[in-house]
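Please find one structure pasted underneath; my questions will follow.
Right, subunit A next:
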Amino acid sequence: MNFSSSETHDHETAVEVRNLSVRFGDFYAVNRVSFSVRRGETFGFLGANGAGKTTTIRVLCGLLRPAEGYVRVAGVSFDQGEQAVKSKVGYMSQKFTLYDDLTIEENLSFTASLRKLDTATYMRRRQELFDFIAFDRPLNTIVRDLSGGTKQQVSLAASLLHDPEVVFLDEPTAGVTPASRSRFWSLIRKLAENNKTVFVTTHYMDEAEQCDRIALMREGKILALDTPDGLKRSIFPMPMLEFDPKEPLSFAEISEMATHEVFMFFEPYGLRFHASFRSEDGWEKVRPFFEEKFTIRQIKPSLEDVFIQTVESEVA
Partner candidate 1 sequence: MKTFVWRRAAAVSRKEVLHILRDPYTLGAALALPVFMVIMFGVAIEFNVKNVALTVCDSDQTQSSRRLLDSFGSSQYFLLHGVPSPYEAVKEVSAERARAALIIPPRFEKDLFDGRGAEVQMLVDGSDNSTVGPVLSYVSSIQTIASRRIADYDPPAPYDLRTRFLFNPELNSRWFVIPGLTVVVMSILSILLTALTIAREWENGSMELLLSTPVEPLEIIVGKLAPYGALGIIAVAFVYVIARTVFGIPFVGNLAVFGLGCLLFLMTYLAQGLLISVVTRKQTIAMQLAMMSGMLPSNLLSGFIFPIESMPKFFQYFTMILPARWFMTIARDTFLVGSSFFELSGSFLALSIFCVLMILIATRRFKRDLEP
Partner candidate 2 sequence: MNRTLIGFIRKELTQTLRDKRMRILLFVMPVIQLTLFGVAISNEVKNIRLAAVFDSRDTVLRDVYERSIAGKWFIPAKSRAHDAYTMIEAGDADAVLVPPPGGFTRALGRGDAHLQLLVNATNVLQAQSVEGYLQNIIQQTVKDDMKLTPPDFPIQINTRVLFNPDLETSVFMVPGVMAMIMIISTMVMANIAIVREKEMGTFEMLISAPVSRSEVIYGKTIPYVLLGMSNLPLILAVAVFVFQVPMRGSLLLLLSAALAFVCTTVAVGTLISTYCQNQQQATLAGFLFIFPMIMFSGMMFPLENMPVVLQWISYFDPLAHFLGLLRNIMLKGGETTYVATHIAVLAALAVATVVASFRRFHTTLE
C-alpha cells in the first residue's frame, strides 16, 4: 500500500477519516479505511462498481452511520450528529438529484427551502452560481426535457446553493457527452480555485488525472493513495515502455512474452502492449530480442496501467 506522507490535523483538513468501516449484515462495504483531504484539494476516488466509493461518500455526507471509525468533515465530527455534518457539505448523487416533473426554478427553490435559505440569499446565490456555470437555459423548463449535460449543471448548482466548504460529487459525469464532461471539469477546477474542497468519484481515468490526489479503492479497502504522478512513480519505478508489434503475433508468442521473468508488468493496450521491467540489467540482456519483433519507445505510465497493476498485485 502506498500512502502520501502529508497528514495534517488542523483546520486545514477538510475531511478526515480514520478506520472507517461500514457493514451491511456480514458484508463490509467499507473496511477500515483511513485518509484525509486538505482544504481546497480536489480529491478523486477511483474504483469499480461495488468497491465502496458511494458508500464512503454517503457516510461523509451524513447519510449513513458508520459501523466504526472516526469521521470529521469540515470541522464537524459525526459524534455531533449527522445534521451538523449535512449543513456543511454539498452532495450531488449519482443520478436523479432533481425532480423530473418540476422546472429548474422549482427544483432550486425547493433545495433552497430545504437548506433554509431566505429568499434574498437564494436569489443572490442562484445568480452567482449561474454566472459561475455560465448557465443560460430558461428557468421554467421541466427537468425531464433537459439534456443530460444541462441536468448535471443544474444538479451542481443545487449542491452548491448553500455555499458549502466541501462538495461531494458521486460520478457526476456518468452518461454525459465528452464535451459536457470536460466543461464540467473546468467548473470543478474553478471551484478549487475558490478554495472549495471537491471530493469526486469517477470511472474515467482522464478525469482522475485532473485530481490533486486520488485513492484507488477495491472491495472496501484503499489500495493506493497519492498524487497521480506519485502513484505512477511508486507503482512503476522502472520506465514504462510501449511495444508496437511489427508483425502480427500468435497467441502462444504473446503468452510466452507476458510471462517472461524480466517483466513486472506486461499488458495489452489496444493493439500494442505496455510493459515495465524489474531491473535495468535484466532488461538490457533481452532488449535486442524484443527490438526485433517490436518498435519500442518509452512512455509515461497511464493511470490505467497504475490501476491494473495495483489490482493485479493485490489479487496476487
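On how the list was made: all candidates are chains of the complex that A comes from, given by their letters.
The rule is simple: a residue touches a chain if its C-beta (ideal position, glycine included) is under 8 Å from a C-beta of that chain, and two chains touch if they have at least 3 such contacts; residues count from 1.
Computed from a predicted structure; not experimentally measured.
Sticking to the defined contact criterion, which numbered candidate from 1 or 2 is in contact with subunit A in this complex?
Answer for subunit A among the listed options: 2.
What does subunit A use to touch candidate 2 in their complex?
58, 61-65, 82-84, 86-87, 89, 91, 93, 95-102, 106, 109-118, 158
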